[in-house]
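Would you mind keeping the following structure in view while I ask a few things?
For this depiction, one protein chain was excluded, whereas all remaining protein chains were kept in their positions.
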Amino acid sequence: MNTTTLPVRAAPLRTLASTDHKRIAIAAGAVAFAFFLAGGVLALLMRSQLAADGGVVSQNVYDELFTMHGSTMVYLFMVPVALAAGLYFVPLQVGAAEVAGPRVALAGLWLLVGGGLSMWSGFLTSGGAAAASWWGFDPLSDSLHSPGSGMELWIFGVMMATAGQILWAGCVLATALRRRAPGMTLMRMPVFTWSMLVTCLLTVFAFPALILALALLWAQRHFGGVLTGGLGAVNYQQLFWFYGHPVVYVMFFPFVGMVGEVVATFSGRRFFGYSAFIVALLAFAGLSMTVWAHHMFTMGQVTNKYFSLTSTALVVPAGIEYLDLLGTLWRGRLRFTTAFLFALAFIVQFLIGGLTGIIVASPPLDYGLNMSYFVVAHFHYTLFAGSAFGLFAGVYYWFPKLTGALLSERLGRLHFILIAIGANATFFPMFILGSEGMTRRIARYPVSTGWQTLNVVETVGTGVIALSVLLFIVNVVVSLRSRREAGDDPWGGQTLEWATSSPPPRHNFTRLPPIASYAPLLDLREAREGANA
Amino acid sequence: MADTLHAYRHVQGIYFPIAIGVFAVIIAALLVLLVRGARRSRPAAARSQALAFEVAYALLLTGVVAVLLWVTFTAETPLDRTAAHPALQIKVTAAQWSWRIEYPNGATVTAVSTWHPPVALVPTGVEVEIVGTSRDVIHGFWLPQLHFQRQFLPGYVTRFDLRFDTAGLYDGECSVFCGDQHSQMHFQLRAVSPAMFQQWLFSHASRTGTAR
Partner (left out) sequence: MRRAAIVLLAWGLLLGVLTAAQAPFASVKGPFGLHPIEYIMLGSASAACLIAGLVVWVLDGREGDREIPRTVADGSFATATLIVGLALALVGAGFGLWLILIGAGIAMLGAGGLVREGRARRHSQRGMLR
């Protein structure tokens, strides 16, 4: 390795100013998790309101709750944690000593913190936090219909968080493209690294549209004449959704990559269909840049059929990816660790989200289902029952590498059972309610609709989810205290991050094993077994 | 023919069974693999790729996509068109947080921020053209029972056709979040025979006004 380190004097403040991609990623993950808890509290408040048939919060406050819940989960939790996983593991998986552009990565962390603080400080203003939904769509979000600093702070906050994410994506992309160890060709990069590569392509080439949309919104609020009339509102959404669809794939690809690694490791065999999977990832990501206006089918202002075509075509790369995941289970010897259980649940639950997505990709069906709880169920199945479960798979898998300690498998299994029950209890009934005409973003429904029973079931589900998250936190604390040493490679991993200590040293590796495929450690083990046979 | 209800049911009748079928097949395959994999004591020798199979599978999926798109496009085209000579044209104006429904003879029904809106009549069995706009922010004109909605944009006039084949009450919602009283923005239509509709229209013209 050709890097040397110049030490910094003030050690206690190291994490805040560290250029070590591992420290930056852990700090980002911790910040994102804190926002997850905050966003979760907002969800609990909303669900209490719906289960109690009103009386918990006013409609005014409810508007702030759903706006900040969605905004927090997307801008401050899911996207940052997805990119942080790449920031930590891509340099390790490609055998690099550093991430490309460490100061740029550090800047991203501070932009996340600044962005989050700005958005949430809206709650401290007299007018309250932003209340125009996580899309901030015009004209509802203009100065006439959303006056006050809450909306301003939201706009600045989202801009900052998004800018930080673009910077992170640039660093991770540059690392994967230009900092690979000798012998680590593109087609030997692990599945997770490839999933991060396409994630970064989406971030770098689609996220700027959001910053532009928000800048135009800000100009409209202060000077007017920018987003004029009905078609101005359409243009805002064209720009917003050009970002808004790729962002949901940024919140998917890293987790399908993690799940791929977990499935291969606990199946004891190399990932099936690697080349096809890579082509599918690139095609899937490319297509996901072209589907955005399916969020605008009911406006009657976009080329519905083009966007329906590209949205439905997503079935092809998605199907290949599922084939390869199942193929990796084929003829393996399965170890049902907590990470593996979460990966399996991801496969099942994301499928529900994906199939219902194909349903609303058909305009005749979307005309009936748009803005209803059917769509709310669809995206919570993909993002929560899908991606968040994939995230937990990655956490249980990689926690030993980050900390050197193993998480409790007993507590992990309990966490899994509770959250699986909670997620399905919360979100499945929403498909039914949405089909019956239950509109989203509403604080109270007439009892005559008969929806109250299922609303209560859903709220109980969120309580179970909350309990499971507390259990997870307990697991982390207890496991760090009791410190069962994990060693370099507790699971029999296949990729380079398992070829160094847990946690890795400052420059990641002291020596690298030979790299002949996308599963170098598996190759080594198989060669050793062949020699011993 | 803007038959939104039957278009939805037709497309749903194809998409939903396919989705459930695909789910069932994949879960079945997953269960078989899990049961076998749990029983094995060591990984069995296996190929790590099967390109020909993957290409064939991708082609199969492309075929499925083509079928779905054909169903969707053929159902959608009539829904996006408006009839050249609709039997009736109704102007609907949305505003924070009310619906004003105006008939050709000047009769008006207005629903202002209520869960119990006054009823506006429409005739069954004919093309009713809605000419909609908004006075302020984006609103959504949604009739869940007809499985149809369209957004109303400020400063822009949108047109679409509806067909009410069955007589009865149709609940209307605002589907697009539009501010504090979004949850109160209801309207109600009652579909009656054309003859009854004409009667009502004639008598209503002389009693026009808002109702709460």
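So that you can tell them apart, the chains are marked A and B in the order they are listed, and the count of residues begins at 1 in each.
The working rule: a residue touches a chain if its C-beta (ideal position, glycine included) is under 8 Å from a C-beta of that chain, and two chains touch if they have at least 3 such contacts.
Owing to the predicted nature of the structure, the values given are computational and were not obtained by experimental measurement.
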| item | value |
| --- | --- |
| Contact residue for the chain not shown (choose from A:25, A:42, A:76 or A:206) | A:206 |
| Among A:62, A:168 or A:242, residue touching the chain not depicted | A:242 |
| Missing-partner contacts on chain A, residue numbers | 2-8, 10, 13-14, 16-20, 98, 102-103, 106-107, 110-111, 114-115, 118, 149, 152-153, 156, 159-160, 177-178, 185-186, 197, 201, 204-206, 209, 218, 235, 238-239, 242, 282-283, 285-287, 289-290, 293, 300-306, 310, 506 |
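Basically, only the chains that are shown with their structure count from here on.
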| item | value |
| --- | --- |
| Distance between the centres, which are taken as Cα means, of chain B and chain A, whole angstrom | 30 |
| Touching residues on chain B, where the partner in the complex is chain A | 4, 7-8, 11-12, 15-16, 19, 22-23, 26-27, 29-30, 33-34, 37-38, 40-51, 54, 57-58, 61-62, 64-65, 68-69, 71-73, 75-76, 79-80, 96, 115, 133-134, 136-138, 140, 142, 144-145, 147-151, 153-156, 158, 160, 171, 173-183 |
| In the complex, chain A residues that touch chain B | 59-60, 63, 133, 137, 139-140, 145, 228-231, 233-234, 267-276, 298-301, 304-305, 308-309, 312-313, 315-316, 319-320, 322-324, 326-327, 329-334, 336, 344, 347-348, 351-352, 355-356, 358-359, 362-365, 367-372, 436-437, 439-446 |
